[in-house]
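Worksheet: the structure to be examined is printed underneath.
With one protein chain removed, the remaining protein chains of the complex are shown where they sit.
Take a look at subunit A:
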Amino acid sequence: MAVTKPAEKTLTREKKLEMLRTMLKIRHFESRVDEFFQRGMVRGTTHLYIGEEATATGACAAIEPTDYITSTHRGHGHCIAKGGELPKMMAELFGKETGYCRGKGGSMHIADVDAGNLGANGVVGGGLAIATGAALACAMRKDGRVVLCFFGDGATNQGVFHEAVNLASVWKLPIIYICENNQYAISTSVKTAFNIENIADRSVSYGIPGVIVDGNDVTSVYDAVSEAVKRCRQGEGPTLIECKTYRWRGHSKSDIQIYRTKEEVEEWKKKCPIQRFKKRLIQENLLTEEEFEAMDKEVEEAVEEAVKFALDSPYPEEEELFEDVYA
């Protein structure tokens, strides 16, 4: 089942510009993070969302602030799209007291529970059952909320994928499983990890709709997720949506990328989700080149403010090591 119908009809200009702004935020935030990691100012590892901005942005634009998401190790984009605050995110990456997790989590554990972001996850597939449980809570409370569960192509080969999706299906839970198929799991191509063309085809075995969308087209993603959200709110249960996309950068900090060609990367860069959307908005007379430049600059400045906030913030006190192990 393929969804390609445009969503423009239901989207206001304001909302479209907001989606563009979100994608720019992700792009600029990630570019700065990349620099800080390369310079060793941010520790551990990081997984950048550059190139995949349309997926989180389109998906989160289709839900309400009260709805939930679960994120992945490649989670900065999800957090921003769900309304995350850049200063708190950047501070977390610097391990500062003012970060989302008070410096305890870092890149792979950024969570914003108050905003409905139940967290990034260091374990591939780690969010699948958590999201399903959150959807169970929504269903039991009948509060009308839905859950967006993000995960990569690689995660669908974890056993928990099967268990979680089946459970959501038989219990008709209000959850949308969003597979971000960026073609690789570290060095492992989907071509070698799967014997099927589309991961969405797996939906058949759970008796739920499976939808394939162009993950670099923000309105296609918005459209597909909106449809799935509607099903959820009507009590019709989960949907599996596969967003075909591509990560531009290496998997994490040190990745020499022997598993793909420069040509392949360049081909995908031509499908830049931001440039594509910008071009369309200009064609539709909803945006001018000048307005775009202004927005881009504004976002860049917001990211710089976040950087400044992070740098100026204190580290946690040593005693904090022992806090929050238990409630």
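The definition used in the following text is that contacts are C-beta pairs under 8 Å (C-beta built on N, C-alpha and C of every residue); 3 or more make two chains touch, one makes a residue touch a chain; residues count from 1.
Basically, contacts and distances are computed from a predicted model.
For the chain of the complex excluded from view, the name given in UniProt is "Pyruvate dehydrogenase E1 component beta subunit" [choices: "Cytochrome c oxidase cbb3-type subunit 3", "ABC-2 type transport system ATP-binding protein", "Pyruvate dehydrogenase E1 component beta subunit" or "Carbohydrate ABC transporter permease"].
Per the touch definition above, the residue from A:Gly116, A:Gly154, A:Pro174 or A:Gly215 contacting the chain not shown is A:Gly154.
From the options A:Leu11, A:Ala185, A:Val211 or A:Ala224, the residue with contact to the unseen chain in the full assembly is A:Ala185.
Where subunit A meets the missing chain, the touching residues are 43-45, 95-96, 101, 103-106, 108-109, 121-126, 154-155, 157-159, 185-188, 192-194, 258-259, 315-316, 318, 320-322, 325.
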